[in-house]
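Note that one protein chain of the assembly has been removed; the remaining protein chains are unaltered in position.
Lettered A, B, C, D and E in written order, each chain numbered from 1.
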Amino acid sequence: MTDTVWMNQLSWVDYQARVQRDQPPVLLPVGALEQHGPHLPLGTDGLLSSAVAADTAARVGGLVAPTLSYGYKSQPKCGGGQHFCGTTSVDAATLIGQVRDAVREFARHGLTKLVIVNGHYENQWFLIEGIDLGLRDLGPGAKLQVMRLEYWDFMTPDTLGDVFPDGFPGFALEHAAVLETSMMLHYHPSLVRMDLLPDDGPADFPPYDMYPPRTDWVPASGVLSSARGSDATKGRLLADEVARRMAEAIASGFERPAV
Amino acid sequence: MTDTVWMNQLSWVDYQARVQRDQPPVLLPVGALEQHGPHLPLGTDGLLSSAVAADTAARVGGLVAPTLSYGYKSQPKCGGGQHFCGTTSVDAATLIGQVRDAVREFARHGLTKLVIVNGHYENQWFLIEGIDLGLRDLGPGAKLQVMRLEYWDFMTPDTLGDVFPDGFPGFALEHAAVLETSMMLHYHPSLVRMDLLPDDGPADFPPYDMYPPRTDWVPASGVLSSARGSDATKGRLLADEVARRMAEAIASGFERPAV
Amino acid sequence: MTDTVWMNQLSWVDYQARVQRDQPPVLLPVGALEQHGPHLPLGTDGLLSSAVAADTAARVGGLVAPTLSYGYKSQPKCGGGQHFCGTTSVDAATLIGQVRDAVREFARHGLTKLVIVNGHYENQWFLIEGIDLGLRDLGPGAKLQVMRLEYWDFMTPDTLGDVFPDGFPGFALEHAAVLETSMMLHYHPSLVRMDLLPDDGPADFPPYDMYPPRTDWVPASGVLSSARGSDATKGRLLADEVARRMAEAIASGFERPAV
Amino acid sequence: MTDTVWMNQLSWVDYQARVQRDQPPVLLPVGALEQHGPHLPLGTDGLLSSAVAADTAARVGGLVAPTLSYGYKSQPKCGGGQHFCGTTSVDAATLIGQVRDAVREFARHGLTKLVIVNGHYENQWFLIEGIDLGLRDLGPGAKLQVMRLEYWDFMTPDTLGDVFPDGFPGFALEHAAVLETSMMLHYHPSLVRMDLLPDDGPADFPPYDMYPPRTDWVPASGVLSSARGSDATKGRLLADEVARRMAEAIASGFERPAV
Amino acid sequence: MTDTVWMNQLSWVDYQARVQRDQPPVLLPVGALEQHGPHLPLGTDGLLSSAVAADTAARVGGLVAPTLSYGYKSQPKCGGGQHFCGTTSVDAATLIGQVRDAVREFARHGLTKLVIVNGHYENQWFLIEGIDLGLRDLGPGAKLQVMRLEYWDFMTPDTLGDVFPDGFPGFALEHAAVLETSMMLHYHPSLVRMDLLPDDGPADFPPYDMYPPRTDWVPASGVLSSARGSDATKGRLLADEVARRMAEAIASGFERPAV
Partner (left out) sequence: MTDTVWMNQLSWVDYQARVQRDQPPVLLPVGALEQHGPHLPLGTDGLLSSAVAADTAARVGGLVAPTLSYGYKSQPKCGGGQHFCGTTSVDAATLIGQVRDAVREFARHGLTKLVIVNGHYENQWFLIEGIDLGLRDLGPGAKLQVMRLEYWDFMTPDTLGDVFPDGFPGFALEHAAVLETSMMLHYHPSLVRMDLLPDDGPADFPPYDMYPPRTDWVPASGVLSSARGSDATKGRLLADEVARRMAEAIASGFERPAV
């Protein structure tokens, strides 16, 4: 039991022993419950962020805390928007509070390395605020450091070049598209319906946003660019690179500079 | 894929179809990350509330939303208290906000039946406030009704008599004791360390609480009464009764009285 | 004037002298403005919590701070619910804030012993959060300790046996019933209308709650179990025991364990 | 019982009958727990606001809700400041929340006239915000109107001329001075210690405020101008005028202009 | 560039040098966007508070931070009320938060003297709360002191006597009247429309407030007393006195008393 990476499967006694002996990094995945087209499940962002967190934890002797499964409100340009049935989001204050509390609690455990693994683009700035408020609560002497990352930022141009032989179109429209679909085919193939891939996209957005959102800007499927070309091999390639490079970042990133 | 009870495994298209066709109840499990002695994992409350939610959902054609895995702060008399390493809790405002947001979002989906399945005693009143604020936001014409329950309240005296042949000592000290341990042996036997059962308890508390908490009131193991006598058969008996009776409650409880 | 237990009747000079000389406990009663059937006044919870606080303070040389007269929202199973005219409640955040502020302020006075005397079941968890946040604000070096109690928990089985010769039915439905009515007959007989005692109850509730609340679950009178058999003698018996045992708790409960 | 003005002494049945039959104004006194020199009690502001509210209610067939006994933080120029032992205040958010909740709840009762009777200068703007937010919550169709007043604004120049034969020095330094002391001698003579009247004041303040407050600006007694000359006759004169004129205001002030 | 008083025109390098070398006071003007009759612009309160802040800063070697241009909600008796088109206000929590953040940030810069220059009557108490919370966040050892002032309190009776040869009617109705109009004629003559001066006022208000506000209490022009007699000479006289006396206050007010 004690070699699991999943923190919620450890007894407190085992967890405490790990913390005191190894100062392990704890990875906190943050996802969303958000439409991902007809071919991917609502929980895609949480499933992927926890999967890469687990792979990374296995490489660095880390633990994975329970995923925050509800993310910030979906926006048309990055997630399709809040008008889709099934998308279930939280207000900024809720997500900020959840992260703030987590920072405070993990510091109380004596942890020194917390890694927040974001899998939903819209979450980023509320994670930042939650971390900032949590560290402010702890005061200047706290031993806990926090790393925050979006997992896709660990994909290299080389690998993206392999995945997109015709050229990587950029992360902007990568919602329920090749990257996520391939990684889901790698991690959770039974949850992907390749027979239902829509042909929508790429969506074309103006350089501004409108509120209430213009639902007519978004394809009815919720997919912003095509997932054609996705396969599990690409998914493994991406997943391996992300986990390997995240592990390297964790290995070196917590060392404070000499003062 | 579409016969799963897990909402996060459904695409939005499948979810929407289910909602529009069946008006299924959605069950939202709420747990905690909290010490449960040396023999049970930190995630026990979330694991059990989601397991009984899934069993119940299967009986009523319902769905299970992603678990809220972090609960309100552990109190000495019911969960041992916040001084244990590994217990990772949230402030009242965070939990209230999470539930408030969920109520608002599920109503937007067109859902009429939301069931909040609580597995952590300390959560109860903050769930109540979250539901109340969410329904207030929706206004008087909302079609969504919310059922809130603590799953152990569905255990009957008869069954408890069977589980405790020497007499049921009451729910007060049932933290990491026979009920939870037996149900974990039923649902997640690999996560239970029966070889590490402590002999602590029953704890004896005065009729008041002190803050900062008196950690000396609580056994060092975190167990408030003994888990001796736990077994998977008892666990299944309890789990079956809970799921069966929760299903009955859901089948009848959402019917509004004639006005 | 200076021998009063009521803090609001003391000048600040007298209060300061008491605090510096005696380190008296200050008792903060918390009530509600909530329906209590046709025979008891809306202010019952505040009247009773302040009365037992005053009796207790007299025994221990303590002071009683002004009552928090508005409590958390009434729930059908313990107070009848919010649909009764006259019930006047506060949101969780308000009650939490009030207690948090009080903790901070009494600590600033140099007080070491604050006793929060709750007379309204629904308040309990919001008092806990208020205390926790207040103490967090004060930081780890604070000298103030807080005791929180529900006054009815100081009634012993023996006394309850005397009050209920046919067996104590439990606290669950004790709203506007024999305990509260008897204590009101002891403390405030002119405010009790024994001629208007309803015959409702005992109410029978399912093992779950519905929101919006099912008002048809609650007797129209607001009384959850009968107050027949109430009398002032029982009230005095209960009041004396509560005050005596609360005084004992205060006398011993603030001593910190040797470390 | 039913002819009392104190809402907390009425049963909900009697209260509801009054509301439905008479549409009575409900007066909500707001005070403070704040130093008032060595001669007046800490609760002066709550005692006076509830006393004038009760006198007024008796004249207009109104009711008095339980006093909000804790007010906003004392400021040097109007109440001496927060550094006095015994002064026990709340944050702005707490007072705002309390009033917001009250507005919402009294509207739910079917009430049309709520009168907030302020007895602590520092409260004023937070009462305004609480009322505004409460009415915003109710929406544009609400039937409840709210009157807010500081009771001393109902004293006429003629009466102030009688009370101060050498000329009324203005309300600015009237903290624990002639007006409050005289009214306390009228309403609560046993709580006034005329033998302890300090000779401090009038205090002299610059046209700005400093934070942290300059405690050396405030006389050590906490009294900003002398209470010499206070007597119960003056107190009754003031109290009668205030109650009479408040009653007139309530009688006419709730009539909406023809549109 | 470096001799400007406007902080937003300095580079961070120049600002830091000023702070470290001179410990300059930083003045933070707070205004409103609020109707000021047909003859004055909506931004009058911000324009005047920043103008007097700049004049004062020039005298004391201080800096002026960017104005908070949105103030607390306009009230009928002091600003006409929220029903005027163009009045654009913030909730209490927003203004409190803005000031709290500013206090914390200026303290981080190493600043010791912050002067909050209020130009909108309704702001006062929310500025007080913001300062209090900011200083509480900083803790007892902070070096930053805050001065808060309403600029009109620096006008002397002598000068007011000159400006109002028939007697100063008091500040109560001075909204868009002689003082503000004269000062605007001094500072921003092109923004004043003397040809549009209304003849309204003085308004006559009862000694209480009603909510929702009685818009019929307020002249349709929004002017509470006449601005007849305003001229730039009077404006300069007032502006000079205010700046001179504010400068004196800043020069002496930050010296802490010997302990």
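The definition used in the following text is that a residue touches a chain if its C-beta (ideal position, glycine included) is under 8 Å from a C-beta of that chain, and two chains touch if they have at least 3 such contacts.
As the structure is a prediction and not an experimental result, all values here were calculated from the model.
Colleague: Which displayed chains make contact with the chain that has been left out?
Modeller: Within the full complex, the chain not displayed touches A, E.
Colleague: Identify the residue among E:Q75, E:Q98 or E:N123 that touches the chain left out of the display.
Modeller: Candidates E:Q75, E:Q98 or E:N123; residue touching the omitted chain: E:Q98.
Colleague: Using the touch definition up top, pick the residue from A:A58, A:L196 or A:A249 that touches the left-out chain.
Modeller: A:A249
Colleague: Mind listing the subunit A residues that contact the chain we can't see here?
Modeller: Residues 72-73, 75, 91-93, 96, 122, 124-126, 128-129, 131-133, 135, 145-149, 153-154, 206-212, 214, 216, 245, 249, 253-254, 257 of subunit A touch the chain absent from view.
Colleague: Please give every residue of subunit E in contact with the chain that is not shown.
Modeller: Touching the missing chain: residues 1, 6-13, 15-16, 19, 33, 35-43, 46-47, 65-67, 69-70, 82, 84-91, 93-94, 97-98, 100-102, 105-106, 108-110, 190-191, 193, 196, 222.
Methods note: only the chains that are shown with their structure count from here on.
Colleague: Taking all residue numbers used at the subunit D/subunit E interface, answer same if over half belong to both copies and different if under half do.
Modeller: Interface between subunit D and subunit E is built from largely the same residues.
Colleague: Roughly how far is subunit B from subunit D, centre to centre by C-alpha average, rounded to an integer in Å?
Modeller: 47
Colleague: Measure off the straight-line distance from the CA centroid of subunit D to the CA centroid of subunit E, and report it in whole Å.
Modeller: Comparing mean C-alpha positions, subunit E is 29 Å from subunit D.
Colleague: At least two partner chains per residue is the criterion; list those residues in subunit A.
Modeller: In subunit A, no residue touches two or more other chains.
Colleague: Tell me the shape of the graph of touching chains, choosing from line, ring, star, complete and other.
Modeller: line
Colleague: Of all possible chain pairs, which ones touch?
Modeller: A-B, B-C, C-D, D-E
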